[in-house]
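Apart from one protein chain that is not included, each protein chain of the complex appears where it belongs.
Going by the order they are written in, the chains are A and B; count residues from 1 in each one.
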Amino acid sequence: MKEEFKIAWRNLWRNRRRTIITSASIFFAVFFAVIMRSYQLGSYDHMINNLIESFTGYIQVQHVKYQDNPLIDNSFDYNDPIASAISGIDKVVSVTPHLESFILASSGTQTKGAAVIAIDPVKEKNFSDPESKLVKYRITDEAIMRMKDAGAISDDVLEKVKRNFSRSYSSSARLKLELGLTDEDNERWMPEILKCAEVSNGYLENDDEGILVSDKLASYLKVAVGDSVILMGQGYHGVSATGIFPVRGIIKMPSPEIDNKLIIMTIPAAQNFFDAEGKITSLVVNLTNKSNRLLKTVKARINILLPDKNISAKTWYELNPILYQQIQGDSQTGVAMLGVLYFIIFFGIFGTVLMMVSERKREFGVLVAIGMQKRKLKRIVTVEMMLLGAIGLVCGLLASIPLILYFYYYPIVLKGDLAITMEDWGWDAVMPTAWLGPYFYWQAVIVALMVVLATLYPLRKIGKLKEIEALKG
Amino acid sequence: MIWSIAWKNVWRNKKRSLVVIVAVTLGIISGVLLVGIMEGWTKQRLHDAVYNEVSHIQIHNKEYIKNEEIDLTVRDIDEITQGIDSIKELSGWVKRTKIIAMATTPWANTGVIIYGVDAENERLVTGIHKEIVPDGGEYLDNQSPGDILISDKTAELLKLKQYIVTDSIIEGLRKDKVPEVVLIKLETLKDKRFRSPKDFKEALKKEFNKKELERNGLLITDKALDYRIRNKIQITISDKEGTPIQGIFRVCGIYKTTNTGFDQTSVFVNTPELANLYGGNDILTHEIAILLNAIDDADIVKEQLSRISGDNSVRTWKELAPDAAMMNDFMIMYYFIFIGIIMLALAFGIINTMLMAILERTKELGMLMAIGMNRRRIFTMIMLETIFLTFVGALAGMLSGWAITETLGKTGIHFTGWGEGFEAIGFAARVYPVVTPDFFVFITIMVIVTAIISSIWPARKALKLIPVEALRTE
Partner (left out) sequence: MKNRFATLLFLLMQGLGSNTLFAQAINATDIVRKADEKFNGEKSSYSVMSMTIIRPGWQRTIEFKNWTLGRDFALTLITAPPKEAGQTFLKRGSEMWSWNPSISRLIKLPPSMMSQGWMGSDYTNDDILRESSVVIDYIHEIIGEESIGGRLCYKIRMIAREDASIVWGKQIRWIDKKDFLVLKAELYDEDGYLVRTETGSNIKIMDGRTITSKIELVPEEEPENKTLIDIREMKFNIPAGESFFSQQNMKRVR
């Protein structure tokens, strides 16, 4: 074997050009496949992450009936020791309690149905972080007036600002996205625009009796920070729940649907309002990563800790079966696309192998004529292909790593209407790649298989070789 | 002359050429198919959004958009009507009453939006009359005033989508070759009425094992389905002072579109009946929906109408169904990336193969140069060979791709298992791939560009061969 190896190695370096071309085709195969799959997986990851990081959580502990009937009667007792125990489980990043229900919100003559999410203001920072969604900038008449007075801002930039009249923003990034100014204009005018559009806001303290109201709801109810809103609904065991709450802050939710009807308050205030002492509707648990294995393990561990059969832990895909289906469906399309790529790649590899064989027909003929056993020749050629494959594979993988890492940390930022709609659905408008993972090796495995397949051709050719014809050249 | 030489050269080494051609063909076929599927999905979503949900343009009172109160009707209707009728791109339009309501049955209740429509005119503008489910009654009729049309989803929420196993159903299943074992177990469920799909499925799970369910479950559920057509639904709306008013309607039919979200809240009755309910001789119009001859006319017509619309808001389908619009844009981006990558891969494959070919033909090329063929001609010859190769493959690919897509476009591809997920966001579980001429033009251009670019390097390589050396190689 060692001899075949030496000969094979020498063969490769004898004809450098051919070696480079053949291994190049393998190199590109691996490179493209890995990059494409990385992008695909990156965007699913991204989608799922956006959802579970700050919306549904990785795992939720709920009353077993809650998922089908999200009523306050299906709440359970908050138990601090158990919550701490869950935090202690390996790979658990955060445990956040929620109390959620539906109510009517009213102010003046306006009444509207809304969803109430009661949180722990401190713990929630690790989860949905409502503080980051507080409205910081608003394009109002006064703001535009101030911009005009400041004088320096050019007319067409002002026009663009006016087009976004009455919109509110929780971040300067979003404001920049919607204004869509050129980079130059951004640099010159943005600080000024931000200053004129700034509004003050507030957050909830621990045990606060006040509420945060989502932006569109606040404008429907015609309330601002400091005003009061009346909440009415059905509490625990059918008790009528009513109360007046001061507005502490206004938050902007990216999705217009949610922005229309969200109220946030502290858990103690909600428990008092709904007459649900000590109760919560869910414990949201976040983990370090969302691999299925980890989810199942942690879910099992949590279930052991829970006191009775009425409460159980559910993973995000059990809570969101429809989204899960959607992602699966999309992923299959992705795999199909990858398949197409493989087709093409395979023929690329095959083509070069074909060429190599026809080029070396004479050489093979000579070797066999002077006595080399066909079997040995076959082994030599096989080793050559393996080496070529290995070189191409390794180089391909190595070359793809920097690209993947770069676009993982600095993904392509999308702009325009597409970006705005994505943000509305709660996704960051970026296209990231996925972190290195199993898919990485899978691509390599598949390409290696293709090399093996392609090797069959020269082996067959050698088998059928008739020396005299080969010598003729 | 060069052309014919190049062409002949291509066919001289059949094996090599065939490999490249097959690669290009298969690549293009798969590309066409995949793009066809995505295009089919997008087109379907768009079509359904326009023909079942939002039409091309809708007009509402500006205030109605923020707060759907019963007195916020479309202003200056007569002027608007005149304006609409004068549009030359018009295909049809309708007026609708649109009120938020509660629908109640003895077993359940749910919030809905009740549309008061003219059944005849609606047929010209929307396609819902084509979406009545099998055994699901009929569409609305001006002659039957007290009728209400609801969706499959609404029926489910109101517990009007029921399941019952009767003797005749068991007979029917027997004819469908369902095994006796299964039918005997089914007897225990006989004549019990299940008021929701969930209840029925759970009952089935208790009786049957997994295998039996997998094989027969769908058929049994299908046959046992019983929509309670002609049952009463009580509708409660709010009049101008906020007082609840109630009326009874009878289910005339069940429809189902690909968008469960739309289905869930939309119920339809005849306009005069709804007017009777809120007690007026006035028919209130909250919504005007306009269908044009071509979707691209939407923006222009919006401009026209905006000028005469006054206090009303005129919106196109893009603003009314932004998700369908976004899908369109998303898809275009996807195409570019996908096709781009395929072309790149192809290019490398072609370059590789051609390079090898040149290495192989060193002697021949050297000879040609020695006998005086100038460099430019050789360059052109190699380039043409590459281009021809690519083209033959591309042509074969496009023709077969087109043929396959056309066939599948008629039969459709069914995605079982993810049906529910797709329909929740408005995508059909059955896709009809379609490829537009635009796309073919795009591919052709890409192929030409790829071919030309990939031919450059091998051709230059060929030139660098020095004739003497070339002759010397074996």
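Structural remarks
In the analysis below, contacts are C-beta pairs under 8 Å (C-beta built on N, C-alpha and C of every residue); 3 or more make two chains touch, one makes a residue touch a chain.
Nothing here was measured: the structure is a model prediction, and the numbers come from that model.
Within the complete assembly, B:248 is the residue of B:248, B:300 or B:370 that touches the hidden chain. Only one residue in the set A:97, A:210, A:243 or A:329 touches the chain that does not appear here, and it is A:243. Interface note for the absent chain: among B:121, B:236, B:313 or B:400, the touching residue is B:236.
Along chain B, the points of touch with the absent chain fall at residues 101-102, 104-107, 109, 111, 193, 228, 231-234, 236-238, 242-248.
The set of chain A residues touching the chain not shown comprises 106, 111, 113, 230, 232, 234, 237-240, 242-244, 275.
Everything that follows uses one rule, which is that only the chains that are shown with their structure count from here on.
With centres defined as mean CA coordinates, chain B is found 25 Å away from chain A.
On the chain B side of its complex with chain A, the touching residues are 13, 15-16, 19-20, 22-23, 26-27, 30-31, 34, 37-38, 66-67, 322-323, 325-326, 329-330, 333, 338, 341-342, 344-346, 348-349, 352-353, 355-357, 359-360, 415, 417-418, 420-422, 424-425, 474.
In the complex of the two chains, the chain A residues touching chain B come out as 17-18, 21-22, 24-25, 28-29, 32, 36, 220, 321-326, 328-329, 333, 336-337, 339-341, 343-348, 350-352, 354-356, 358-359, 362, 417-418, 421-422, 424, 473.
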